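I have a structure here, written as structure tokens, and I will follow up with some questions on it.
Here the complex is missing a single protein chain, while all its other protein chains stay put.
Our next item is subunit A:
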Amino acid sequence: MDFRFDIIVEYAPYFFQGLLATIGVSVVGIIFGLILGLFIGLGKMAKHPLVRLPFSWYINFFRGTPLVVQILLVHFGAMPLLFAQPNAIVSLAVSLSLNSAAYVAEIFRAGIQSIDKGQMEAARSLGMTHAQAMRYIILPQALKRMIPPFANEFIVLIKDSSLGMVIAAPEIMYWGKAAAGEYYRVWEPYLTVAFVYLVLTLSLSKLSHYLERKYSTS
């Protein structure tokens, strides 16, 4: 079997564009997932059960339904209500943000609740406010524990951005499929795509190990 590098060379500019799109939606998904997730995680830790309710159901919905369904709902359902011409890349970034927020919320909650109760008590007994205790005592310890699950979640997010294919968002998987369709070839385009994802996820994994080491020594 011959391996046609010429297909990869021909599609290289498109793969590069697709790579930028994949990185773009992943970065947006991670940043907004973190912000929204922190907010939802805090909401789910509220004292009053009625306050918690919408936050738990947000998590139930986005964790309990397939991402591909959420992408279709966002792109063909929600976005047309806001824009005349929904952009598939925007829809994908929004879907990834909403979806990862649900997981991030649970990582935040688990991280904060994993810190021994005595830490909060000691901080409060010294006259610190709840906010001060969170900022100086609880969060610095909890964030360290959150690094591995965050890395896990964001690796999944990068790979799941390939589902943008179903709404023709031109990320890297989309171009892989295009090349496969044009030449009726499987190995060249999909191995290229797989390799690119591997480079992205391994980089994130290395970054996570670096952060873990950095914060475990101090």
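We adopt the following convention: a residue touches a chain if its C-beta (ideal position, glycine included) is under 8 Å from a C-beta of that chain, and two chains touch if they have at least 3 such contacts; residues count from 1.
Operating definition for what follows: contacts and distances are computed from a predicted model.
Peer 1: Just go with whichever of "Fe-S cluster assembly protein SufB", "Amino acid ABC transporter ATP-binding protein", "Tryptophan synthase alpha chain" or "Menaquinol:cytochrome c reductase iron-sulfur subunit" UniProt uses as the name of the absent chain.
Peer 2: Of the names offered in "Fe-S cluster assembly protein SufB", "Amino acid ABC transporter ATP-binding protein", "Tryptophan synthase alpha chain" or "Menaquinol:cytochrome c reductase iron-sulfur subunit", the one UniProt assigns to the missing chain is "Amino acid ABC transporter ATP-binding protein".
Peer 1: If I consider the whole complex, including the chain that's not displayed, which of A:52, A:124 or A:159 touches that chain?
Peer 2: From the options A:52, A:124 or A:159, the contact with the absent chain belongs to A:124.
Peer 1: Among A:94, A:107 or A:137, single out the residue that touches the unshown chain.
Peer 2: Considering all chains, including the one not shown, the answer is A:137.
Peer 1: Contacts of subunit A with the missing chain: which residues?
Peer 2: Residues in contact with the chain left out: 116, 118-119, 121-129, 132, 136-137, 140-141, 144, 218.
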